[in-house]
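Take a look at the structure set out below.
The full complex has more chains than appear here; those shown keep their coordinates.
For clarity, chains are labelled A, B, C and D in written order, and residue numbers in each chain start from 1.
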Amino acid sequence: MKKLLEEYKSGKITLEQILEELRFLPYKNLDFAKIDTHRSLRKGFPETVFCQGKTKSQVVEIIDTLSKTEHNILATKANKNIYHEVKKNHPNAKYNDLARTITIEQETTIPKKGKIFVVTAGTSDIPVAEEAIVTATLMGNSVEKHYDVGVAGVHRLLDIKDKLFQSNVIIVVAGMEGALASIVGGLTSKPVIAVPTSVGYGASFKGIAPLLTMLNTCAEGVVVVNIDNGFGAGYFASIINR
Amino acid sequence: MKKLLEEYKSGKITLEQILEELRFLPYKNLDFAKIDTHRSLRKGFPETVFCQGKTKSQVVEIIDTLSKTEHNILATKANKNIYHEVKKNHPNAKYNDLARTITIEQETTIPKKGKIFVVTAGTSDIPVAEEAIVTATLMGNSVEKHYDVGVAGVHRLLDIKDKLFQSNVIIVVAGMEGALASIVGGLTSKPVIAVPTSVGYGASFKGIAPLLTMLNTCAEGVVVVNIDNGFGAGYFASIINR
Amino acid sequence: MKKLLEEYKSGKITLEQILEELRFLPYKNLDFAKIDTHRSLRKGFPETVFCQGKTKSQVVEIIDTLSKTEHNILATKANKNIYHEVKKNHPNAKYNDLARTITIEQETTIPKKGKIFVVTAGTSDIPVAEEAIVTATLMGNSVEKHYDVGVAGVHRLLDIKDKLFQSNVIIVVAGMEGALASIVGGLTSKPVIAVPTSVGYGASFKGIAPLLTMLNTCAEGVVVVNIDNGFGAGYFASIINR
Amino acid sequence: MKKLLEEYKSGKITLEQILEELRFLPYKNLDFAKIDTHRSLRKGFPETVFCQGKTKSQVVEIIDTLSKTEHNILATKANKNIYHEVKKNHPNAKYNDLARTITIEQETTIPKKGKIFVVTAGTSDIPVAEEAIVTATLMGNSVEKHYDVGVAGVHRLLDIKDKLFQSNVIIVVAGMEGALASIVGGLTSKPVIAVPTSVGYGASFKGIAPLLTMLNTCAEGVVVVNIDNGFGAGYFASIINR
């Protein structure tokens, strides 16, 4: 902006031009969506496409626009129909059935040294964990996963204690009562990102139970993201993994 | 009513007649619905047909009755089947796919000078915004829209600041965390009508999250309507747009 | 009842008498309270006085009446004022400051062999645990307690694993996220009675968080009582301790 | 573990071996699930397969693995498709249409003497009751059931009073207002396990109403499990039935 101001002062650009510039620089306007092409610079990762509630053609057009930035592309909560449509223009697009993500790799990244460790309480929590893994991997992290470590069998967790200790960040994905986050948080000094899932029935109230459990954890070093928000956990883990 | 009373006094009409008159004047009784044909006078806009929960034939019969008043007609939350049925009798009926509205223009209105400005936080909020726009347009307003101005990219909003300042009323449509209303409300002295949407997942609880955000806004000049109530926002914007 | 019917048939008692008998046998009517003196027979333990919402004089009169049955007496959620009033007529009444219970021992019971084991997650959960202990002890059980075994330090729990295994029934008292019940439930084959407490702040919502956690536990063999209901847990533990 | 430590000391096994042993002993790792084959020892009953949220192939593989332990196998919340798949490898697998359970009997158990008595408030509560019965039966109990004893017709309940008195444990399954648990709890000295169901409409809020009723019961000796958790009730009843 300083540069723009100086160019403007020096007469290289006019008042109208500088105002115009400031207005149209940072994003592409698709009428139904403003694509934040500037985000990669500002946030270190390009805009992610949250597909739920968008029409097929909206998603396709957004991805087409984003693809011109030559950054990696991630679309979440995407069904397979959308993927097939996207694949037409982007043959290297990949779909993860469990995570329901579309990814297009356009950069070659050197994975960071530190590891992100993803654990789930049960088998049913895997889809949310996979979303976190897809996200963190695309952002250049090496990720290790252990599924179904449970709470009602704490030895399954103690067994992977070493792996917990060797990782840099831990993502705990758990539905039902969500107690796994507290136990992992109590065992380790590493930052723990807790993801409640909507897995469960009855008084789990589609994820409220594990959400409250995780927010009330008496273990230090645990933070929480939205119910089923694997992407958010993967993203946050990536930016603190150094 | 005064007139009626005077006619009654002068003997032009009897006691029975005046009572009768007062009773049957203001609406048409369809057995399953009382159509408030009097509303156009009282409220400045005829009754709107809220289609959800009504059978196809009920909607058709209500619209047929309303159409005799020669006012504009608006039906909301209408699916396409209902529209096809309505179109049989009303070939000039129009359907907005996103807004799920049926409109029949029977009046020619001169748009008011002042502008209503509609912004959405995301692409998925567009259907609710469109309902507001259809409503406000039918009520004789010129409306301008900007979609997907987001919060996680505040420059997209700052960019349209001028438009905010030149409008008379602003409608902010936002799901997920609904923070856009607060920011718009903080930037401008214009009345802001906030519409929470059910867009989101997990702890958005089908619109409770943005609803609470908007109700608790610390920005002055912001009021709230029901979740997904684009019609209500468009209507209110219209009556305060002068 | 059979006996009554036979006596009635044999003419020992009249129709009126048998109806009368059936009616007035089981309780003492204090106008504001019907004391279920029959309960000791039916339930194996006399009626407990829940003091909250009762006036001082009501509690005193109920205890006076109950004391005539020569069973042990228990009053819960009692403040100290009530205790001082009760003590006037019942010098052997005892008050537990933490549990806020009044007890009057009128029977000599031989403690059962099996042990009830009471654990709390934190120090602040002690009052509820004490209510459970007072109840179970008065009902003739030997109780062992371990407080503050936490979750964020699972070794504190593993340390008392042997004690868990040697007990007959386990009561887990926990506020905040209430995860302790799941972990204890996963470690042992003994029945676990989980008591959520209102200890915590913010999103613990006065005990809703641990209540939901406990109801959604993926550990088998765990049941739940009301928030802060130490009495209920102690009572239930007693009737299954054999 | 003591044995392992002594073998290790005596040199029969090395430090690496003992660590290895401790690690791989208690469960089979299926990548997407860690099957707790050790649980039968620790808990007295093998791991149960909760099918909801698992793919068909995941359930099949888990059951295949569990079947090698020669214990009884129970899968809950299973649809018929999964059952047909399981039956291919396990021709003796049985499906309970109402309870939606798959069971494979691999042990011959001598039923315990004590009886578990299962009552439902209404006909619609039967599926949850059946889940409890399948569980308790597989765990070696004799179960007796009485359905639709209601509340709005208390004589239907009084009629089975004798059966209540002769049983060891009582499971009460009730939706709508869930009051049956309180009444049964008031009549008997036996432990009562209350199961709220999601049967009802309007303000039953998918089981919240009976859940709250049961948690707040003023009858002693009543504990609660999650909404629709017939399995949990059957399991708990089994471990306290002696």
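By our rule, a contact is a pair of C-beta atoms (placed from the backbone, for glycine too) under 8 Å apart; a residue touches a chain by one contact, two chains touch by 3 or more.
Fair warning: this is a prediction, and the values are worked out from it, not measured in the lab.
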**Asked** In total, how many copies belong to the whole complex of which 4 are placed?
**Response** 8
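Heads up, the rule we're going with is that only the chains that are shown with their structure count from here on.
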**Request:** Would you mind checking which chain's C-alpha centre is most distant from the centre of chain C?
**Result:** B
**Request:** Please pick, from A-B, C-D or A-C, the pair whose interface repeats that of A-D, with more than half of the contact pairs identical by residue number.
**Result:** A-B
**Asked** Does the chain C and chain D pair touch with the same residues on each side or with different residues, judged by whether over half of the numbers are shared?
**Response** same
**Asked** Using mean CA coordinates as chain centres, what's the chain C-chain D distance in Å?
**Response** 26
**Fill in**
chain B and chain C have mean C-alpha positions lying a whole-number Å distance apart equal to 58
**Item:** Distance between chain centroids, defined by C-alpha means - chain A, chain B (Å)
**Value:** 37
**Prompt:** Where in chain B do residues touch two or more other chains at once?
**Reply:** none
**Prompt:** Mapping chain-to-chain touches, which pattern fits: line, ring, star, complete or other?
**Reply:** other
**Request:** Let me know each pair of chains that touch one another.
**Result:** A-B, A-C, A-D, C-D
**Message:** Using the touch definition from the top, list the residues of chain D that touch chain C in their complex.
**Reply:** 42-45, 48, 50, 187-191, 193, 211, 215-216, 218, 220-227, 232, 235-236, 239-240, 242
**Request:** Quick one: which bits of chain A touch chain C in the complex? Just the residue numbers, please.
**Result:** 121-122, 150-154, 176-179, 182-183, 185-187, 200, 202-205, 208-210, 212-220
**Item:** Footprint of chain A on chain B - complex, ascending
**Value:** 122-126, 147-150, 152-153, 155-156, 159, 175, 199, 201-204
